[in-house]
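One protein chain is absent from this view; the other protein chains keep their places.
Chain naming follows the written order as A and B, and within any one chain the residues start at number 1.
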């Protein structure tokens, strides 16, 4: 009998909320100052920090490599950048905030009038104190970002303009953490790690993915988990191009982005709309009791765009809190360390842990006493005095028994009963223990 | 031509509302005082009363008989029970209300202090004047139920405690009324008849089922109707275990419970969710014009739990008014003769009659003039002056003609048109009479 006693996945029981919350915000803080881009040393240093927490392999893809419709671009590195006024003061200074340089700017070293300089300056009139985040990948140019107040304070006259960057052949870097499970089928977690000093977008995703990998590395699990820490767009495209066999094994996947702000959880379904991952996330959010939002797939977003392109159509959804572009601080200097919190990072992680628990446990169980209800009372599963209302635990027992006919998986039972996976797990384990339930063929 | 003239089921036309309402409440009143349980003479006497109205066979299943996961329990009978205070007064007296004894209590005859007695006393602090209904099936024990006020008035001191019951080998009894139809396929109506002096739960169900059987016994019908009057849970399990052939013939079914209170009609779908019975009841409720509620199946409830267990998965829904457990009077002495009324019992019966009419008439008819609309005017089916709005009768003619293509049954037409079955019946009969419609192959 003991051979059949099954314990279902319960990752949350392995996690201490307080210390994990502290780890989460700690990693965001540690990574925040680094100037990342889609290539270059900032990216490598960031991956090295992640590699201190979880086993991480880094891959380098040489400049010029063709990956589907794209070519791996030059490697960008930057040492310094500034605009000096006539008096030699740094009126815009990369050393104070790396958002001040348009990311991927070509090197420049020139003196010019404000009129000549002006087309290279980006500001946000509607948020006069914030510095915007701008990029110029795939089209060589340069520029500075500054607050509207800074822009307005620039006097006419000549300025010294320096971007001490390099754009040279090198490579694109991404990190990969594979945690082998009992089966080769994979659960993919992907986060972009190319943005410079922006906290929610997407150091929050990096931190939560790292914490999730750390939990999974500490325990056995059914699926093989693959975590990708990639530069946006070109990163997943490079990975997809180089890993055709692994692509075939992806059975579930999530892109994590913007998971540290105070907004409620927002899930964007995969292109398939009702893949197992879509149903599992929807159920976890419904049974949590907190506000949430579900959205259908759209091809605008983060790297789910690549995983869900028609040539792959992987079952990969996207978990966010406030979606990118829907908060004013998005892609500005106001997406800073105050914008995210340990509590919200932890809430995102907790949601993911329950999603993973449910996916890990999504078996088809078989009721071994399917003709009428089995007598639960003599097995000690319900109280002996009748006549009162059913308690949730009893409901879970009844739902699991009623639907475990070989056609309904645990996700099916969860959806139809509306009960939380915690409740179902307890019922399933109890029914297995007393011989009323067994796992069906997969 | 006459051979093709068809009259569709119209049970309501056979029923006089006033006398039937009076019969319904009369039977509830007659059965109310009897102390029933899941076995015993109270059950037998109740079945005998039903048997005075309709042809009823009673079956006895011996104690110890194994029925699936269950064993038929001992037979319980009770003559008297009371708690006497030190002065010899019956402070709790079974003769005044049979709810005072925990149903199925083992015999006891003892003197004990209030402190010793207290664990055996059940009351409802939130409704201090009501006596709760409690049972102790399948776990031998004893107890008394009393109002909170009674409980609080008990002084310390010694009490004489007597339950003059027997728990002995005997049998479980259930009643069965089979009304053969033109076909062997069956329509099952099941009611539990094990509760003692509780009016809505479930003498209301017993009375409505009896009245429905009486109507069906008085006329010819297509389906074979089987009415079961059974003790809850163990009753249907015993019936299911002993009647495998009949089980196969059940094409539609309903469990009736709590159908006499003033609440609106509430229908719980079968486990299949869209069986013919589910669609027929939903349509009847939608076209009645009165408030109603539809709910999906859940495995918590009355005997639909057994019929809808995964080994059977019969198309059996449950018709109720206020569902069990959702009214404060549920399983208390306040579920009494004032709690139910002839009008609400009659409304439940009327709903059932229309459901049966619709199921009986759920044929596929064929429009014999399907190319364009047939000319209804020259057949006297619509008025000759044109230009005005269509009347409901005309709409029914048009809907029946339009959808009678061999793919749509009467329930399909009812659902899609939203017209009441009375309207459709009139149209169908008129179209058959003038040769525009005939019944298709079944």
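Following the convention adopted for this analysis, contacts are C-beta pairs under 8 Å (C-beta built on N, C-alpha and C of every residue); 3 or more make two chains touch, one makes a residue touch a chain.
None of these values were measured; they are calculated from a predicted model.
*Asks:* Touching the left-out chain: which of B:9, B:367 or B:409?
*Replies:* With B:9, B:367 or B:409 as choices, the missing chain is touched by B:367.
*Asks:* Decide which residue listed in A:87, A:139, A:245 or A:290 touches the omitted chain of the complex.
*Replies:* Touches the omitted chain: A:139.
*Asks:* Decide which residue listed in A:65, A:171 or A:309 touches the omitted chain of the complex.
*Replies:* If we include the chain that is not displayed, A:309 is the one touching it.
*Asks:* Tell me where the left-out chain touches chain A, residue by residue.
*Replies:* Missing-chain contacts on chain A: residues 67-70, 102, 122, 132-139, 141, 143, 233, 236-237, 240-241, 271, 296, 298-300, 305-306, 308-313, 325, 331.
*Asks:* I need the residue numbers on chain B that touch the omitted chain, in ascending order.
*Replies:* So the residues of chain B touching the unseen chain are 367, 369-375, 377-378, 384-390, 394-395, 398-399, 401-405, 416-417.
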